[in-house]
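Working notes for the structure below.
Every protein chain but one is kept in place in this view of the complex.
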Amino acid sequence: MPTKTYIQAIAEATIEEMERDQTVFTMGEDLRQSVYGATAGLVDRFGEDRVLDTPLSENGFFGAALGASLCGMRPIVETVTSFLWVGMDQLVSQGSKMRYMFGGQAELPVTFRVRMFYARGAAAHHSDRNYPVFMNTPGIKIICPSNAYDAKGLMKTAVRDNDVCLLFEDGIAISSRTEVPDNDELPDGELLVPFGVARTVQTGSDVTIVGIAGGVQHAIDAAKVLAAEGISVEVIDPRTLVPLDKESILKSVAKTGRLVIVDPAHKMCSAASEIAAIVAQEGFWDLQAPVQVVASEQINVPYSPALEPLIYPTPEKVIAAVRVVLD
Amino acid sequence: MPTKTYIQAIAEATIEEMERDQTVFTMGEDLRQSVYGATAGLVDRFGEDRVLDTPLSENGFFGAALGASLCGMRPIVETVTSFLWVGMDQLVSQGSKMRYMFGGQAELPVTFRVRMFYARGAAAHHSDRNYPVFMNTPGIKIICPSNAYDAKGLMKTAVRDNDVCLLFEDGIAISSRTEVPDNDELPDGELLVPFGVARTVQTGSDVTIVGIAGGVQHAIDAAKVLAAEGISVEVIDPRTLVPLDKESILKSVAKTGRLVIVDPAHKMCSAASEIAAIVAQEGFWDLQAPVQVVASEQINVPYSPALEPLIYPTPEKVIAAVRVVLD
Amino acid sequence: MALDKQQLEEMYRRMCRIRYFEEAVIEIHSSGELIGPAHPYIGEEAVAVGACAALRDSDRIAGNHRSHGHPIAKGGDVNRAMAEILGKSGGYCKGKGGSMHLADFSIGILGESGIVASSVPIATGAALAAKLSKQDFVSLVFFGDGASNQGACHESMNMAALWDLPVIFMCENNGYAITTSYKNSVSVDHVSDRASAYGMPGVLVDGQDAIAVHEATSEAVRRARAGEGPTLIEAMTYRYEDHSLGLDRIRKSEYRSQEEVDEAMKRDPLPIHREAMITHGFATEAECDAIEAEVHTEIDGAVEFARNSPFPEPGDLFDDMWATPV
Partner (left out) sequence: MALDKQQLEEMYRRMCRIRYFEEAVIEIHSSGELIGPAHPYIGEEAVAVGACAALRDSDRIAGNHRSHGHPIAKGGDVNRAMAEILGKSGGYCKGKGGSMHLADFSIGILGESGIVASSVPIATGAALAAKLSKQDFVSLVFFGDGASNQGACHESMNMAALWDLPVIFMCENNGYAITTSYKNSVSVDHVSDRASAYGMPGVLVDGQDAIAVHEATSEAVRRARAGEGPTLIEAMTYRYEDHSLGLDRIRKSEYRSQEEVDEAMKRDPLPIHREAMITHGFATEAECDAIEAEVHTEIDGAVEFARNSPFPEPGDLFDDMWATPV
């Protein structure tokens, strides 16, 4: 099976969906020149009308995408986590609310591709990992692929979904490669990954590690080290946070009795907090030890290469957390 | 001791702080006519320069308040939870980040008074309870008074604090009365409530209920009913979510072994989730039963009086949760 | 005159419909049957009706918190509108939206919106869809003088002008944002003066004269359909009632003088339109009376419909949240 990078997977999904459906188009800043790498060649293939370069107006063009989606279009919007703040009103007040508020009349098939830069010296203004914010605002589906395969399959599902989807493209995974089948290798001729179905990355019996986005790789790396010591780790990647496959997590905890969650977001009110809370409510009797959350420190992202790495989860922190729950 | 309404308490705090310190001023929409009830008479007392009516430009005037605070002023900004989305970029990108990003050079003594309307038929666009969102974005202090006494004391502390403070004025508590001493009744001549110190509303031994904002009253009401059945409830009001007095919560759970959290925010990634996660990590061995979260349903706020009340916490839901943890 | 008898009468009918509808809402509110906020459109009827008279069913509109006039002007059903305001299952949004969120996608009403200026980008996006998919519809958004100060307006107008989108920006300048005079919130004399900053026409029109609003809108619609891009129209109008029902704290006379209110009320859009029809021989007194009587009956019917419509069931609570549930 061919290997592809995460970003190639996104690019493939975009092209396939644009070819399949004339109502799909992309909009965002500097797409034609592919500043963020996922839209190269699109304008030659699909023309300028389907690859819109917008002015610097996130609130305006997020809203325009939503408005277009109400009228039969299926926009794919490219942006960056930190620019979501600028367009927050359209995302939350309109994107997450219109459908319910209008009694189900609004279909909102917009996919926001949100690059999540962090851990690369971009400082506080360009390093947000803000999906937990949108977990607290009901009405938006939240997709956090940790690898190229899921990125492609989830992105294609998102484009076909009639709800607003935020797809967070993890900045530390973006150049990583995984096996991604070509369409002719697939029985259905295409790769679609459903929402709300966690992936069990590896099975194990001593402890469950739930990884989110870039946290999955840390979980895998930690599991490898622990395996050498005879500790059997089950790694679970929820893949989508809304919907969240809590059953898979609870089932795993029922088996292992121990839970560590790895989340690159800031710790307070993180996705990890939510999962810990769910297990403390619904999986309590299965727990044999305290839950451990490995998330980012509750401070802004410092620029200095001497400081920045200290705030994020690392395999070492995950290993330390596993030792706590096995203690 | 005189009783005062929550909104009177806010008004008193505003006047006292404006009298005390010439750099304090208020800005927001329709303050001079006191549309939201807390700024009546201010313009007569302090003049138009210190009671600024702004254009409808939340991002602009939130930012202007932050900019003014960098230059020695102490703005009190009035707004509504739902309008925070509009000014989100200034709040998060600038308000929560400037101090750290600039290596501590920026002092940001701005208090945002944020009215939290809900449960009064205002529909999805005017019923946000979005403090958890700001818990995930480090750099902002979050104040959630549940009663008039705390509203006054915390507000005065906020105005004197050099960090950005969001003070959420709970819409269902806003006309409630509690005893609030006049200044001449107080040894220090004024009422200041410190941040990060929870209030134990009542002590008890069977179960701990942590209430947030309007959730505190539900906790108290539930506790009354339960007391009649011989169930002894300890009620804790954290009062501020950032900083969060987790020690008081953990201590109480150590005593009772059981925890219910009542939070009017949407359940996913709520303040309640965070508290549940903290206890699952740090208070696990004290827990004798699953934690229970009573928060708002994970859907948008419906308008109909036949539907809206169904989504929020109620004393009945709290009682049911207590029965679960005591089961 | 570009309008014929039937059109002029229909405009009058819709203006009456809005007026009587709002009067009924005020009455219902004062009885305590309605708890949430509601923002009466009384005094501004000529704007929505004049504008919508220039549109087709397939054209899209979006509006704001002052939200009953726009959908009724676009041809919305007063029964379903009133039921929505009472939170009933027979309402436009099955009771989930209420006063500020009326919508009827089947006739191009993309929804009223409570966050000030938030539907301006939405309407711009609808126009973008029309352009990209080569569908023959235009989009029109109603927003206030206060709203014009929001960044969302700037961004939308710039995009619309850049891309020649078929959108009409219809600013309803009723002089105030709640209590704030537009003179204290808009730094130039007129909102329409800002059109030049985007390279689009800015048109100032008498918002009490439905025919004038229709004319200005028709030209903007012509431009839009011809691919010539957006237009900013500012209709000068006046709100006769308080900002919002339920906001008792703000009595109208505290931020605007009684003389100003009285003066403004002399130019009531309903009699202005009625007289214009009669003067120009398009309708008789009797015909106008008949329309008024018909609409009164219609609105009584709407109130009855709304009152009889059942409340939604608790089991409906989670419906309509997702296209594919989570």
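Here the chain labels run A, B and C in written order, and each chain numbers its own residues starting at 1.
Methods note: contacts are C-beta pairs under 8 Å (C-beta built on N, C-alpha and C of every residue); 3 or more make two chains touch, one makes a residue touch a chain.
Here the structure is a predicted model, which means the values were calculated and not measured.
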Task = From the touch rule at the top of the page, work out which displayed chains the omitted chain touches.
result = A, B, C
Note = Among C:N149, C:N173, C:Q208 or C:S309, contact with the omitted chain is made only by C:N149
Message = Using the document's definition of touch, tell me which of A:M1, A:V197 or A:L310 contacts the absent chain.
response = A:L310
Query = Looking at the whole complex, which of B:M98, B:I275 or B:A306 touches the chain that is not displayed?
reply = B:M98
Task = Name every residue on subunit A in touch with the hidden partner chain.
result = 29-30, 32-35, 37, 53-60, 82-83, 85-86, 120-126, 297, 299-300, 302-307, 310-311
Note = subunit C positions in touch with the non-displayed chain are 149-155, 157-159, 161-162, 184-188, 193-194, 196-200
Ask   = Since one chain has been left out of the picture, which residues of subunit B touch it in the full complex?
value = 23, 25, 49-50, 54-55, 57, 59-73, 89-90, 93-94, 98-109, 138-139, 141, 161-163, 195-196, 242-244
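The rule we apply is simple: only the chains that are shown with their structure count from here on.
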Ask   = Which chain maximises the distance between its CA centroid and that of subunit C?
value = A
Ask   = Counting in whole Å, what is the centre-to-centre distance of subunit B and subunit C, each centre being its mean C-alpha position?
value = 36
Ask   = So how far apart, in whole Å, are subunit A and subunit C when each is placed at the average of its C-alpha atoms?
value = 40
Key: Junction residues of subunit A - those touching two or more other chains   = 89, 93, 100-101, 138-139, 242
Ask   = Going by the touch rule set out above, which residues of subunit C reach two or more other chains?
value = 93, 95-97, 101, 113, 115, 118, 151, 321
